[in-house]
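The complex appears here minus one protein chain, its other protein chains still in place.
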Amino acid sequence: MSQDQNDALPLVVGLTAVLVLFSLYAVFIFAPTERVMGHVQRIFYYHVASAWVGFLAFLVACASGLLYLAKRSPRWDRVTAASVEIGLLFSTIALVEGSLWARPVWNTWWTWDPRLTTTLVMCLYYATTLMLRRLGGSEERNARVGAVLSIVGFVNVPIVFLAIRMWRTIHPAVLTTSGFAVAPRMLVALLASLLAFTALYVCLMWTRIRVARLEHDVSALRHRITATRP
Amino acid sequence: MSNLVYLAAAYAVAWLAICAYLFGIARRQRRLERELDRLQRTVEGKTQQGETVR
Amino acid sequence: MSYWRSVAAIVAKDVLAEARSREALSAMLLFALMVAVTFNLALELRIDNVLQIAPGLIWVAFVFAGVLGLNRSFAAEQDRACIEGLMLAPVDRSAIYIAKCISNTLFMLTAEALFLPVFSVLFRVPVGSPALWLVVFLGTVGFASAGTLFAAVAMNSRAREILLPLLLLPIVVPVLTAATRSTAQVLEGQTLAAYAPWLRLLLAFDIISVVIAVLTFEYVIEE
Partner (left out) sequence: MIGPLPQSQQSEWAIETHDLCKSFGHVSALQDITLRVPCGALVTVLGPNAAGKTTLLRVLATLTRPSTGRVLLQGLEVQGHDAALCNLIGWVGEQTLLYGHLSPQENLRFYGRMYGVDDLDTWIHALLNRLGVGERQEDPLHTLSRGMQQRVAIARAILHRPPLLLLDEPYSSLDRHGAAILSSLLGQLRDAGHTVLMTTHDLARASELGGEVLILLDGRLVQRLDPQRTADDLRAAYDRCTGERR
């Protein structure tokens, strides 16, 4: 089975590379320049795509957390751990890109917008769950706790979002997300970016999980050797 | 025109972060594969000496 | 029936131990007051802006004092491995959660009931209105119900004192915003209709958090 997986990986990587190149073409050449914001609006495509992958990754972590608790197989724990890590990477990218977009457009690096605030808060939470795994303790317990935390975290995302949105509507928002009309060609660029990033997520998960499995094998072998040492 | 700086920065940040992450994983994988190789040789050496490895 | 008898036994045990030692209560109360004093010095709380700052100050004090109390509550269970005594008892693991959640809520509410009058005297904020106490109650239940789960997570790790607030604070962001906003509206003398959405959010959070914690507690409490 692992042989099959290794055979399939180059294929997936190749597909991802094609999708990424196409998305770059769609974003920079195919999509028209936005009238008000100019070229800087092109940040939008990758910003949305990385935010989407962040969300997807935390969703996958929640699902694999549930599966771990049901099946107790270390395989699902490796999926949870990898997905949280990659979700954190993409959420952080989304935050930084958002910031780099907000600066020229709204003249500020940061706004306490519901989406941004929720992402920031949940990033801090997920980073702590990763830190928890490094504090030692038994692998089995880390897996169990990791699963529970990924479930609780994901369930909490919409509640945090709702709370912050209610909070913003009561405080008059200084800056509103000024909507812009999405031309069909822009939509193509957006979809291309979403697809490319999702494929990228699959690739990263694949390699990350493989490394985690390797790590497990190596430490198992190492202990077997020390255990039989006369 | 200076807006292009932000555009470039945003895309640079995204790709740099992803590449850095991939590079980290790849390095870890290489290190682990070397280690696995070394350990497997140790195990083979031991079994040749007539020891059983549990 | 034996389920609720066990819950009652654990709560009674916690209350008795706390009545003897007053460790958690005095720590929480003193810490909350210290937060209030510190913030007053740092933010220059004056009569003309008291209504803007007081709600946030109250809840920041509650949250940090609450973290302290939660850590204390599970430290007591770990002291002579008492938690193993609870795990060995013939009761469902969720009964342990419910009991610890009730006693943590009780201790926090007691500390808050002692804190608010002092706060009222120091900052001339009226705290008599029943609506305020309703907000305090709902907010505390939300905080303690999520906090009890995370305190159990943190209990078996190194660095548990740091871990608990880092995990808990992001999760209770909804409680913090809802409680702060509704406290502000109550203090401003607005009608129930104005802050009813916030109360609903608090209630929803309380219910969801208790349900999820009851379902997952057994996975985090085992060693």
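The first chain written gets the first letter, and so on, giving A, B and C; residue counts start at 1 in each chain.
Throughout what follows, a residue touches a chain if its C-beta (ideal position, glycine included) is under 8 Å from a C-beta of that chain, and two chains touch if they have at least 3 such contacts.
These figures come from a predicted structure and were not determined experimentally.
Q: Missing chain touches which shown chains?
A: Across the whole assembly, the hidden chain touches A, C.
Q: Who touches the missing chain here, C:V91, C:L138, C:L168 or C:V186?
A: Once the missing chain is taken into account, the touching residue is C:V91.
Q: Can you tell me which of C:S2, C:S26 or C:Q190 touches the chain that was removed from the display?
A: C:S2
Q: Among A:R35, A:R75 or A:H223, which one touches the chain that has been omitted from the display?
A: Answer from the full complex: A:H223 touches the omitted chain.
Q: Which of these touches the unseen chain: C:L51, C:A76, C:V118 or C:I162?
A: Among C:L51, C:A76, C:V118 or C:I162, only C:A76 touches the chain that is not shown.
Q: With the missing chain put back, which residues of chain C would touch it? List them for me.
A: Touch set of chain C with respect to the missing chain: 2, 5-6, 9-10, 12-13, 16-17, 20-21, 76, 79-82, 84-93, 218, 222-223.
Q: On chain A, where is the contact patch with the chain that was removed from view?
A: 138-140, 219-220, 222-224, 227
In the analysis below, only the chains that are shown with their structure count from here on.
Q: Can you identify the chain nearest the overall CA centroid, using each chain's own CA centroid?
A: If one averages C-alpha positions chain by chain, the most central is A.
Q: Need the CA-centroid distance for the pair chain A / chain C, whole Å please.
A: 32
Q: Can you work out the whole-Å distance between the CA centroids of chain B and chain C?
A: Centre-to-centre distance between chain B and chain C: 44 Å.
Q: Can you list the chain A residues in contact with two or more other chains?
A: Where chain A is concerned, no single residue meets two or more other chains.
Q: In chain B, what residues contact two or more other chains?
A: Answer for chain B, listing residues that touch two or more other chains: there are none.
Q: Would you pull the chain A residues touching chain C in the complex into a rising list?
A: 69, 121-122, 124-125, 128-129, 131-132, 135-138, 141, 144-145, 147-149, 151-153, 155-156, 159-160, 162-164, 166-167, 170
Q: How about chain A: which of its residues touch chain B in the complex?
A: Per the touch definition, chain A meets chain B at residues 37-40, 42-43, 46-47, 50, 86, 89, 92-93, 96-97, 100-101, 103-104, 200, 204, 207-208, 210-211, 214-215, 217-218, 221-222, 224-225, 227-228.
Q: So in the complex, the part of chain B that touches chain A is made up of which residues?
A: For chain B paired with chain A, touching residues are 2-4, 6-7, 9-11, 13-14, 17-18, 21-22, 25-26, 28-29, 32-33, 35-36, 39-40, 42-43, 46, 51-54.
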